[in-house]
Structures are given as C-alpha cells and as structure tokens.
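Just below is one structure, and these are the notes that go with it.
All protein chains of the complex are present and in place, except for one that has been dropped.
Right after this comes chain A.
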Amino acid sequence: MSGESASAIQKGQVDLLDFIDWSGVECLNQSSTHSLPNALKQGYREDDGLHLDSDADEQLLLYIPFTQVIKLHSILVKGPEEEGPKTVKLFSNKEHMGFSNVNDYPPSDMAVLTPDNLKGKPVLVKYVKFQNVRSLTIFIEDNQTGSEITQVQKIMLYGST
C-alpha cells in the first residue's frame, strides 16, 4: 500500500484538493444523505462509512470548479466492488452540464474502471487535454454490476498548477 501511495503522488503532482472552489461544487442525482463532500473532502473521504450515493438511478454528474487554472494528471476513484463506478467520462471546462446534454459533447477523456482502480490504483488521464482546466465535470455513467445505486468512497485529483 505504501508503494501505491508513493506512486499515486507522482513526481511533481499534488493533490488538487486545495484548489477546489467549494462554493461552486455541484453534484446531480446524489442522495441527500450521502453527498459529494463525503467523497471529496479531506477527512470524510478517508472514512469508509461515509460515501457518495446516487439517488434516482445509477448515474452521477459531478461538477468541480477550481480557484485557479490547473493541469490534471490523474484521478483516483475508490468504491465498493459491486456498486462502484465503471464508465467515467471527464469533461474539461464545460459549465453546468445536465444529464440531457452530457452525451452531446465528446468527453475530454473516458475511463473504464477496473476493480483494481476501485481499490486505489489511479487512472492516468490524457494529460494534453487537461492543460488548462478551470472546471472539471465527472460523469459516472454506470457501475460495476449494474445495480441501482452507485457508491463512491473517495475521489482524488492529482495534477499541478
């Protein structure tokens, strides 16, 4: 695990948690009891009891603006084996998307998460596409087993400014 954490925080990359503009963070279709801060915020995300749940169906749409322009290197998504997310699409600098127009734009990057990823292996993104990121939209399209609720325990973003 220590080896993993060392590789997770790669050379020059920092945890972008400090650059998140919390006033503008939004999450569509999240459950009211299990909401986004559970997965994003320092302290909450380490607690396995606190996680982000989807509400009406299994999709989730996260919108994370930043206080300054950043470069995104990789993301880490932790979740349970069954309800954890599978297909994750990332959009850079697209404000206020909704579920209806999320498929109208090609994503800046897409990742299909494996159980390994869900255990803590970060996913490297197409760095060239994320050089000038003001806001990040994460669209979780489905989960590992197709269950009704998607659960996310932790989301970490790595990059530089």
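Worth a mention:
Convention: a residue touches a chain if its C-beta (ideal position, glycine included) is under 8 Å from a C-beta of that chain, and two chains touch if they have at least 3 such contacts; residues count from 1.
Here is the rule we go by: contacts and distances are computed from a predicted model.
Only one of "Protein O-linked-mannose beta-1,2-N-acetylglucosaminyltransferase", "Mitotic spindle assembly checkpoint protein MAD2A", "Autophagy-related protein 13" or "26S proteasome non-ATPase regulatory subunit 4 homolog" fits the UniProt record of the hidden chain, and that name is "26S proteasome non-ATPase regulatory subunit 4 homolog". Within the full complex, the residue among A:Q13, A:N29, A:T87 or A:S147 touching the omitted chain is A:N29.
Of the listed residues A:N38, A:Q59 or A:Q151, the one in contact with the hidden chain in the full complex is A:Q59.
Remark: the residues of chain A touching the chain excluded from display are 28-29, 32, 55-57, 59, 95-96, 98-100.
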